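Here you go, one structure.
Of the protein chains in this complex, one is absent; all others appear in place.
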Amino acid sequence: MTETTVTPERPLVVEEGESKAGFIGQNIPRKEDKRLVQGEGVFFDDVKRHEMGFVHFVRSPYAHARIKSVDVSKALELDGVYGTLTGDEVAILTDPFFELSTPPGANIKDYALAVGRVRHVGDPVAAVVARTRELACDATELVEVEYEPLPHVLDGEESLKDEVVLHEEAGSNTVWSGVFDWGDFDAAVEDADHVVRIERLHFDRFSSTPLECSGCLVEFNRGTGQWTIHGTHQMPGVGAIWMAPALRVGIDKLRFISQDIGGGFGNKITLHPQYTACCLLARKLNRPVQWTEWRTDQHTANTHGNERTFLDVTVPVKADGTMLGFSVRAIDDCGAFPRYEPLGCIIWAQVTPGCYRWRNVRVDFTQVCTNKSPVAPNRGYSRMQHLWLTERIVDIVAGELGLDPIEVRKKNYVKHEEFPYETPNGCVYDSGDYARCLDIALELIGYDSLEEKRQDAESRGKVFGIGIGSTLDSGTNNFGQSMILNPELQFSGNNEVATAKLDIFGEVVVTLGTVPQGQGHETTTAQVVADILGCTPDEINVRAGHDTYWNSNAGLSGTYASQFAVTGLGAVKGAADKLADEMKQLAAAVFGCGPDDIELVASQARIKGNPEAALPFMALGAILNANNAGLPPELDVTLNVRYVFRPEFEKPDLERKFGNLTLTYATQIHACAVEIDPETGVYEIVDYAAVDDCGNRIHPQIVEGQVHGATAQALGAATHEIFTYDEEGNLLTPNFYDYHVPHALDMPPMKTGYIESTSPFTPLGAKGMGEGGGAGIHAVCAALQNALGKKGEGPIVWRSCNPYEGVWDLLQKPEETRKLVSVETR
Amino acid sequence: MLLREVEYARPASVQEALRLLGSHEGARALAGGQTLINVMKARAASPDVLVDLADIGELRGIELASDGTVTIGAMTTYTDIVDSAEARARPILGEVCKQIADVQVRNRGTVGGNVCSNDPTNHLPPLLVAVGATMTILGQGGERSVPAREFFLGVYMTAAGPGELLTKISVPPGKGDGFASVPIGRDGTCIVNVAASLDSGAPTLAIGCVDAVPVVLTPDSAAEETVRVAVRGANLDPPSDVHASADYRRHLAEVLALRAVAQAAGRT
Amino acid sequence: MEAVSSRTITVEVNGVQYEREVEARRLLIHFIRDDLNLTGSHIGCDTGNCGACSVLIDGVLVKSCMMLAVQADGAKIETVEGLASDGELNGLQQAFSDHHALQCGYCTPGMLMSATALLRENASPSEEEIRKGIQGNICRCTGYVNIVEAIKAAAQ
Partner (left out) sequence: MKVTGERQFEAPRATVWEVLNDPAQMAKTMPGVESFDIQDDRHWRAHVKIPLGLGGLRMSIDFEKMEEREPEFAKLHAKGNGVGAVLNMDTSFHLSEEGGGTKMNWEADVHLLGPVASMGQRVLQPIVNQQVAQVLGALDKQVQEAKAPGADAPTTSAQGS
């Protein structure tokens, strides 16, 4: 492994005026790589315990049925079976998980296993534990469950009629509904020269399907009542908030541990039901239990992304292409159980006008249950669906009015000089230059030779199209937005924690409250701490992964919603600053001077202007930890500090649903070129450009890696990935054989560019950017629309996913989608 | 992902394999395992006994006869065919094998396993029918040859009955062949595939993915209109599934038939 | 020999000999991970599509989730744990780190084995050949961009 002896030349932009060579902004080697490229990572399924039992769930074949009886007797007779758990036991031993929404959603009873009813194919009915994985699976085949099938409902709009009600105790399938009304939409319609109406748009159900499925190994200590969960949970803070009350124990009784996680993308946030079942089993059988979720289990039963239908979109437009806003009715299908989902009813409001200066927006939002797999936050969560809507609006309006979609974007983008820009509902876009990012994207994709590309494609019998996808990645949630959803909820603001210590041999040890799944937290943390302590990243030991016992996490700890660069590194910077201050105080006490005379350079604390008078870190560590006689009594220094980072937020105005919901807004502008074979509908993405602006980049390679990954997932979602159900409620894409994710040959050549609009609101000027807002989906839909339609004619791309047959249908029956759009000109 | 209990045997000779296969009603031959093991992992089907053919040398290898006929052992892998000089006597064989799945699958998956599993979306059933291949089946009663066209009987059903083994496939020489398909993503599962050959007497077309077995058509000529009429005349009734409707498959069959014939015509 | 439901097999993995009795139904990947505790190779699917379980059997790249352990009796197996020599990364592993060709690292073992097999067969592959060589390995974090760059760099 190459040692980083090089001193980087880029100036550190932290404090104004003071420029210092720094590691921030450098592509230092990633600390995580050494173990991962040798297969020495520790993922949850690698952890083994003596005499552990393997858990396998009995899952429902019915989409909706009453459970009349569960007979585990035959399973228990099988040699090697340790025990079982059924819904009846769960209903006695635990309380339902608390619900985020207001009634009717609040009245839903959600347990670790199905109680009384199964509500989707794959819903866990019972669990069996056995000596080997295979035996546990054999035993589930001996569990006899008697079902009484009930009618089921798979479509969100249909479900709203409440003819089939999933949760009797809630009395309705509506989880939450509300109307958001900002500016003066009716006046805007009056003032418009054109009113464009779009009857229906649909964002398809897909998910980022992390390569490692979920799972856990749970141990129970009978003496202390302590559970230890080796798992893949992305938000242990919130996981514990759900599980502890259900298990009727204090929150400290749940210790979450993870070192390496094989991708999360939001799909590993709502694991509390399966984890609670494993906790009950570990206690009941008094032995460690290990649950590994297989791919088919994950697709059929463990979290899809939001599926959202947009109806009656109305867009007032001035003659010159300026849009005044929009109104829409949105129906969000959250599957069988809402769990984290009610937040999705609000989170889109972080980017209400998208990248645009629209001041009048009205959204009638309803979330509904259906007999499908439960939904959970998936990369781009809720904002991606909304941003796709705003981008479809811009492209359709431009197409209908015969305007250039690029000019219409530039006319409506928030201008560079308007930042920080307050949106109609009180969110503040911190910094950016959307038009400039668009220009870079156009340059990268060779926009000026557009006509040649079109003719070349036509000469080969292909139809060419180019499209733009502009999106925002809002990061660092103000959880006060949950109060807009349900005023009784006691969540607001955000927080993250880090600890830093200088130990006896001078080693700096840092722990985090976050749960990295590939974002390189150990590396970027080491860069920040090294720059503050004046040493090199190699001298910083950042503990890998997460452990509740490190006591370096808070209620909202975790890795989600594009926020590590702000909350995670904000906590790290806070802890490092505190440690640096204490090191200076200690050195000053030893040298008998003031702390301000001390500087931390080259892994030493030394007197400014007198480099010989220097104490290496080892000396500072040894003095305080083992040789502290003679230190001044008033010197209050521990060299072991804990810092909680809290972004400044206010509670929102619940009446007007108004307030700042997110701290930072990274920009992603993508351009995509497609060639369609009109005879078959098969199309290829022939060129792709992605430009991002996420403030100061801590580790450019890691930032670009996030852009590559988010784009690949978006292109998969735009071309083949849909969770499709048959009329029985069977999922037809339950594995990677039928659910086609992009492989190496599927990916287009990708060009990337960037600018850095420093964020004025964050400690390091950086912005979270991991989610990406699904720009690839918007860009592909725009490119297909550009290829297929001409002014006011041709089909309308109305779905987020367009497989080959979808494009072929658009070509064969353009009128079917054309009639979705109408233009009223005054 | 977790198999049911199964018994496993690894005979050294074809005779030993036939004895094992004949001695147990639930015995199945295990070739490359790239389909059978997955079906067993899903517990969608569970043979009681697996007879692994890996150690039977005589089932592997590719020979080129003086008259240009290529004879491929049933246990020959796709990679063997892609890399084989002998197989270049019929270039379309290597070209199509190279499009199957990925390196790992091509290194283990076998020609015999592909045709005997006869999944409707497999590449080789339509290809071997179009190029006029002949299958050799060895049973307790001795050896018999079956033309490819009569080998495929139904989904997962072929002329090789229980207790019998496909031992080799013979492909006559020829150049004028074509293969066109629409896969899900590059090198993915085929939505529709069509093989065409102008070298085996009259033009021969075999359409895959539209029925339990390849649909064989022999238009009078390779002219576009003739081929189009032949495909429409077959009034195909393809299945609908999550990747394509029956209408879309019917349309693709026509387009791909023309493209396969055009490719074949360009290479005679 | 007659059909049996379990068998003692001997395998050499990364140069070390192992002899274990194993059920006929046990997949090779579970044998490597659970019985031999070599947890470097991973499982990402249940239909043989993702390649996270890729290993070399007698020099041939295979997906160990589509083989039974009993089928590997007598074979020489190479897994990711055998690439480095006591902590010193080989050129391919170093290139993966230098080019940020991994994020979560879950697909990386399988990706490294596929790249190893590719480079042994073709010392300077083109971009198309590299992508074809790793077509059997799904990655959900990197979009393959830096993986292709890393393999290209390791080939020089």
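When the chains are written out, they are named A, B and C in that same order, and each has its own residue count from 1.
Note that a contact is a pair of C-beta atoms (placed from the backbone, for glycine too) under 8 Å apart; a residue touches a chain by one contact, two chains touch by 3 or more.
The shown structure was predicted, so the numbers you read here are calculated from the model rather than taken from an experiment.
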Considering the complete assembly, the absent chain touches shown chains A, B
Missing-chain contact, candidates B:Val155, B:Ala202 or B:Ala223, resolves to B:Val155
Out of A:Ala75, A:Val121 or A:Ala689, only one touches the absent chain, namely A:Val121
Checked against the full complex, the residue among A:Leu285, A:Leu732, A:Ile755 or A:Val823 that touches the missing chain is A:Leu732
Among the options A:Pro61, A:Pro103 or A:Gly555, the absent chain makes contact with A:Pro61
Contact residues on subunit A toward the hidden chain run 61-62, 121, 141, 149, 296, 300, 726, 728-732, 734-735
Touching the unshown chain, subunit B contributes residues 26, 28-36, 39-40, 42-47, 50-51, 110, 112-114, 116-121, 154-158, 160-162, 164-166, 211-212, 239, 241-243
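Here, only the chains that are shown with their structure count from here on.
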Taking each chain's mean CA coordinate, subunit B and subunit C are separated, in whole Å, by 28
Averaging C-alpha coordinates per chain, one finds the centres of subunit A and subunit B separated by a number of Å equal to 44
Where subunit C touches two or more other chains simultaneously, the residues are 23, 25-26, 43, 46-47, 132, 135-137
Note: subunit B residues in touch with at least two other chains are 1, 3-5, 38, 42, 102, 186-187
Residue set of subunit A touching subunit B in the complex reads 56, 133-134, 136-138, 141, 294-296, 679-682, 719-720, 722, 724, 732-733, 737-738, 740, 742-743, 745-746, 803-805, 808
In the complex, the residues of subunit B that touch subunit A are 1-5, 38, 42-43, 102, 182, 184-189, 191, 241-245, 248, 251-252, 255
Listed in rising order, the residues of subunit C that touch subunit A in the complex are 23, 25-26, 30, 33-34, 37-47, 49-50, 52, 79-81, 83-84, 87, 89, 93, 96-98, 100, 102-109, 112, 130-132, 134-148
